[in-house]
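Shown here: the complex without one of its protein chains, the others still in place.
Labels run A and B following the written order; every chain starts at residue 1.
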Amino acid sequence: MSETLPDTSPEAQRLHRELEAVWGNPTGWRALTVVNHSTLGLRFMATGLVFFLLGGVLAMLVRAQLALPDHDFMSPGIYSQVTTMHGTVMMFLFAIPMLEGLAIYLIPKMIGARDLVCPRLTAFGYWCYLFGGIILFSSLLLEMAPDSGWFMYTPLSSGEYSPGLGSDFWLLGITFVEISALSAGVELTVSILRTRAPGMALHRMPLFAWYILAMALMIVVGFPPLILGSVLLELERATGMPFFAVEGGGDPVLWQHLFWLFGHPEVYIIFLPAAGIVSTLVPVFAGRPIVGYGWVVAAILTTGFISFGLWVHHMFTVGIPQLAQAFFSAASMLVAVPTAIQVFVWLATLWLGRPRMTLPMLWILGFLVIFVCGGLTGVMLALVPFNWQVHDTHFVVAHLHYVLVGGMLFPLLAGLYYWLPLVSGRLPSERLGRLGFWLTFLGFNLTFLIMHVTGLLGMPRRVYTYDAGLGWEPYNLVSSVGGFMMAAGIATVLLDLALHARFGRASPRNPWGADTLEWSLAMPPASYNFASLPRVESRHPLWDNPGLGGEVARGEHALAGAAHGRRELIGSEALTGRVREIIHLPTSSWWPLAAALMLAVVCISLLMRLYPLALAAFTVAVVLLLRWSWENGGHPLAAPMGHDEPADPPLHSRTQDGPGRWTMGVALLADGAFFLSLLFGWFYLWSVSPGWQMPESSPLSLALLLAAGLMLAVALGWLERRLRALGAGEDAGLAAALYGIAALGGLHLLMLMVMLWQAELAPTASAHDAVLLVGLLYVLLHGGLASLLTVLQARRATLGHVSARLPYEPRVVALLWRYQLGSYWILVVAIGLLPRLIGGGP
Amino acid sequence: MGVKPAVLLPLLLVGCTGEHSILDPAGPAARDVAWLWWGMLSAFSLVFLGVVGAWLAAFRRREHPERSASEERRLALRWILGGGILLPGVTILLLLAFGVPAGQRLLPLPLPGGESPRTIEVVGHQWWWEVRYPDEDGEVVTANQLAMPAGEPVDFHVTGGDVIHAFWVPRLGGKIDMLPGRVNRIRLEADEPGVFGAQCAEFCGAQHARMRLHVEAMAPEAFEAWLAARRSPPAQAEGHDAAREAFVEHCARCHRVEGLSDGREGPDLSDIGSRATLGAGVMAMEEGAIARWLAEHQRLKPGNHMPAHDQLDTEALEAIGAWLETLRP
Partner (left out) sequence: MTVHAAWRKPGHPMQLLLGLTIWSLWFVTLYGGLSVACAVAPPSPDQGALTALNLWLGLLTLVTLGVLLWLARFCLAAVRRESGRAARFIAAVAGGLHLFAASGVAFVGLPLVALPPCL
C-alpha cells in the first residue's frame, strides 16, 4: 500500500522521505522486529479476528448440539471443552485484544502523537498475546482443552476433579495473554496522559481517549486479581498448596471472589471502548458537537469505579448474607445511571443535530436496540430474588450476549466501517454491508431474544443436552437457526471487507466529515503519522481547520523532520497539554520477540511440569528483558549525548520526570492491585474460610522481619539522598553509592531468606503457611528486582549513561524501592503483627 | 424491529407451563418472583420502546428549528437529567423497594410461632443427589428423589459432597449453591401436593446435564407415612439370595442398603424400587430398567463414577436388577 499524502508539494514529499527513513518499518524477516503502533494495532486486530472466527465456530458447534433434545452430536466431555473454550476465546482472545488493538492503532493518531510511549512494550504485548493464544487454543486440537467452564470454578478445576492438563492450559495461557493486556493498559494510560498534542488540555481530549484512558486504568487494576487467582490455583494444582481446598484451610469461594473481582470490571473494560466508538461516531453523523461532554466524562469515570463494586452479583447464590447482597444489588443498579446518561447524551446529540443514516450508523442503531435490551435485563438480574431464580439459566446466557454482542461487537463493526477508509483508503460496499447488518441483527435477536424464554422455562446453562417433553425444544431449535443466520451475517460482513480491499472505490479525504485528528493523516497513515505535530485549541480541530492535514504534511507545525535520526514526539503536561519535553523513542528491536519467546518456553515447560527448564527459561527471559532495558536514555543505540541536543524543550532522558517514570508508576499500580488482592485473600481466608487453622504462635521471626524492614528503609533513605544530590547536579561517587544501596538491598533479602528458612513452613499442609510463603516470595522478588536494577544503574553511571546531565533513570528505579518499602511494611503488619495482636488458635 | 413481538408472542402462548418453569409458580417464593418478572417486563418494555422510539424519531425528523446555543444547552440538559438521572433513579428506587421484601421471604427467619420448620438436608455429588431427613426417630436417607410436605415451609440445608452444585426447584423458588465445606440454607414451600422438576444449576462437570432431582410435595400426613415407611429396613423379598450375595460382593462397598451394606460413595439404594427415575433422571423406572442401567450406564451417562460391570454377566446383572426393584417400603 502506498499512502495518499494530504499534500503533494515537494516540501511534503521531502519531509515524508526523511521521516520514513527514521520511522519506517523494516521488511522481510526483520518485520518481526517492528515496534510501530499502526502495524502492531493492525496485527492485534487481525489476530483477534482469527480468534473471533474460531470462537464463532465453537458457538455454532454448541448451537448444533442444542438444536434438538437428546442430540448426539458431541460427547459430554467434548461439549464441556467447546463451551469453556468458546467463552474463553471470545473474552480473552477476541474482545480484549481486539479493542486494545483498535486503541493502539487509533490513540496516537487521535491525540496527535507519532507512536505510543513504549513501542517495544507494544510489540512484546503482541507476541505474548499471539503465543499465549496459540498455546491455549492448541489444547482444543490436542483434545485436552480446559473443560471446567470459562470461570474455572474450583474444586471442579482442581487437580482432584480435573486431573488432565486442561486447567493448566487455561491458567498458564490466560496469564500469558494477560501480560499483553497489562502492557497495553500501562502504555495507553501514559500515552494519553503525557503525549497529547500541544494545547490539547484534558477538557479538549477526544472522548474516545477518555474512554480508552478509563479502559486502560481498569485493565491495570482489574486484571491483577485474576492473575493472582491463576497463580494460586496453578500452585495448588502443581504443588498441592491448599488455597482453595477446604481440607487444608482454603476456600473455593475465594476463587470466585478473585475471578469476579476481575470478571465484572472486564465486562465494562469491553463495553467502555465500544461506547467510545459510539460517542465518536454519533456527533460526526449528527453533524454537531456532542452535547454534555462533561457529563460523558463523568459517566465514564463513574462506570469505571462502580464496576469494581459489582462483582458479588455473580455470586448471589453462594450464600452471602442478604444485607451484603443488597449492597451489591444496589451498586449493580447504580451503574444503570451513567449508562443511561450516555444513551441520552447520544439521543440529545442526534435530536439537536441533523443525523445521516450511513452504514456505520446502522450498526450503532443495532447496538442501541440490543444494548438497551441487555441493560434492562441487567437491571432485572441485579434484583436479588429474581437473580436467585434465573441465575445460571439460559436467561443469563441471553442477557450476557445482549450486553457483550450488543455492547461490543455492534459498535466495533460500526467503528470498523467508519475507520476502514482511513486504514485502506477505500470505501466498502453499502449494499453488501447492509445485507450483512440485517442478517446479523435479525439472526442475533432470533437466537438470544428467544433464549430468555428458554431460561424462564428453567433450562440451566452449560448442559450438553436436555430431555424432550420439558417444553424447551422449539425455543432451542429457533435459537440454533438464528445462530446460523447470524453466522451468515458475519460471513457477509467479512466478504464485504475482503471485496473492498480489492474492488472498493477510492475514498475521498475525511469521507464522513469528522472532527478528530486521525482524519488529517495520509490514507493509509504513514509510519510516523504526523509530519509535524499540530497545536490543538479545541475539541474539533478538523472542523475548525479542514486544511490542517496539508499544513501538517508540509511541516508547518512542531518537530517537522527527523534529520537527527531520532524518533521524536512531544511530551506534554497531563492536565493542560503544555509542552514539557521531547520524547525520543526506541526503534525496531529483536528484544520483545526474544523475551516473549522465552516466556512461551516458560509457559510450555510449566505445562509439561519440567520445572528446572521453566526456571532456566525464566532466568533467560529476565536477562533478555534487562538487556532490552539497557538500550535506553544515553545508550549509544538510544539518544547518546551529542551536539544537536535540543535545549528547550529538552529530551526526556535529560529531565527529572519523563514518561518512563509514569510508566513505572502505572505498572506499580497494577502491582499494587495484585498485592492488595493477595492481602484480601489472606484476610478473607483468615476470617471466613470454614477450615482455617491459625497456628498458636506465628512461625515468622519478628526480629528478623523488623530488621529486614529497617535495612530496606536505610537503603531507600540513602537512595533518596543521592537523588536529591543528583537533581542539584552532583554526581560524584554516584556509581559507588548505587552499588552500596544495592548491597543493602541484598542484606534485606538475605535476612528474609534466613527468616523463611527458620520458619519451616508447611505450605502443602495448610493454607495459612501457603499464603505466608506466597506473600514472602512476593517481597523477595520485588526486593531482588529493585537491587538488581540498582546494580545496573551503578554500572550505567560508570559508563556515563547516568549522570548529572542524565539524571532520569535512577528516579524511575526509586519508585520501585518506595513501592517495596510500602508493600513490605504492610505485609509485616498483616502477617507478622496482626496475628500476634489478635491471637492465634482456630 | 416489528419482527420481535410477532415471533415472541406465539412462542409465549405455547406456554409458561412445564415442570421447570419459573413462570408457573407453585409456591409463595416462586410466585413473588414471577410477579416481579411480569411487572419488570411490562415497565421495561415501555422504557425500551420509548428509548428506541426516540432514537428512530431523531432520524425521521425533517424540520430542524434554529435554536440559540443557550436554548440547545437547556434542551440537552433536560434530556440528560430526565433520561439519564431521573428515569434510572426512580426505576432502581422502585426495584429496591419491591426487591428487598421479596427477598426477605426466602430468608430462614424464625417463624412467628417460634417453632422451626422441618429441615431436609441435600448433598450434591457428581452426578446425583443425596437427600437426608434428620429425625430423632432415626435418619432416613434416599437419593435422587425428594419428598416434602406441602402447605408448610421447609428449610433445606444443602452442601456439596465433591465440587460445587446448586439446588434449585424452579417452581418453588430460587436456587442456592451447594459448596463443599459449607452448609447453605434456603426456605421453600409448595402450595399443593404435586411433582416438580429440579436440576443441578451450577456447572459440575461432564454430566451436569444428567443431574435431575424428582421433587414430590405430599399432603403432610402422606409425607409422614412416606417417612415412616422408610425408617425400618425394607422387607426381604423371597428368592433373591444369589442376587443379594452378588450385591454384597460387587456393590456394597459403594452403595448402602439398610440392614445389608453401608457404602457411602454412591447413592443409597434402600428404597430404589420406589423411585420414579434412575441415574438422576436418565431413564424412567420400569420393569427391567435397573438391569439395563447396570449393563449400559456408561453409554447412557458417559463418565459417571460407577465402574462398568464387565466382570458380571447379563444374568447376574438381571438378577441384581430384579432384586433391587423389590426394594420398596
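Here, a contact is a pair of C-beta atoms (placed from the backbone, for glycine too) under 8 Å apart; a residue touches a chain by one contact, two chains touch by 3 or more.
No experiment lies behind these values; they were computed from the predicted model shown.
J.: Any idea which of A:Gly309, A:Gly665 or A:Gly740 touches the chain not displayed?
T.: From the options A:Gly309, A:Gly665 or A:Gly740, the contact with the absent chain belongs to A:Gly309.
J.: Check the options A:Ala324, A:Leu615 or A:Leu799 and report the residue that touches the missing chain.
T.: A:Ala324
J.: Among A:Ala64, A:Met144, A:Leu334 or A:Ala743, which one touches the chain that has been omitted from the display?
T.: Final answer for the missing-chain contact: A:Leu334.
J.: Tell me which stretches of subunit A touch the chain missing from the display.
T.: 201-203, 294-295, 297-298, 301-302, 304-306, 308-309, 312, 320-324, 326-331, 333-334, 337-338, 573-576, 683, 687-688
J.: Quickly run down the residues of subunit B that touch the omitted chain.
T.: 92-93, 96, 100-101, 104, 107-110
Note that in this section only the chains that are shown with their structure count from here on.
J.: Taking the mean of the CA coordinates per chain, how far is subunit A from subunit B in Å?
T.: The computed centroid separation for subunit A versus subunit B comes out at 38 Å.
J.: Quick check: in the complex, which residue numbers of subunit B touch subunit A?
T.: 1, 3-4, 7-8, 11-12, 14-23, 29-30, 32-33, 36-37, 40, 44, 47-48, 51-52, 54-56, 58-59, 61, 64, 67, 72-73, 75-77, 79-80, 82-85, 87-89, 91-92, 95-96, 98-100, 102-104, 106-107, 126, 162-164, 166, 168, 170, 173-177, 179-182, 184-185, 197, 199-209, 281, 302-303
J.: Which residues of subunit A touch subunit B in the complex?
T.: Within the complex, subunit A touches subunit B at residues 75-77, 80, 147-149, 153, 155-156, 161, 246, 251-253, 291-292, 295, 299, 317-319, 322, 325-326, 329-330, 333-334, 336-337, 339-345, 347-352, 354-355, 357, 365, 368-369, 372-373, 376-377, 379-380, 382-393, 442, 445-446, 449-450, 453, 456-467, 470-472, 474-475, 478, 690-691.
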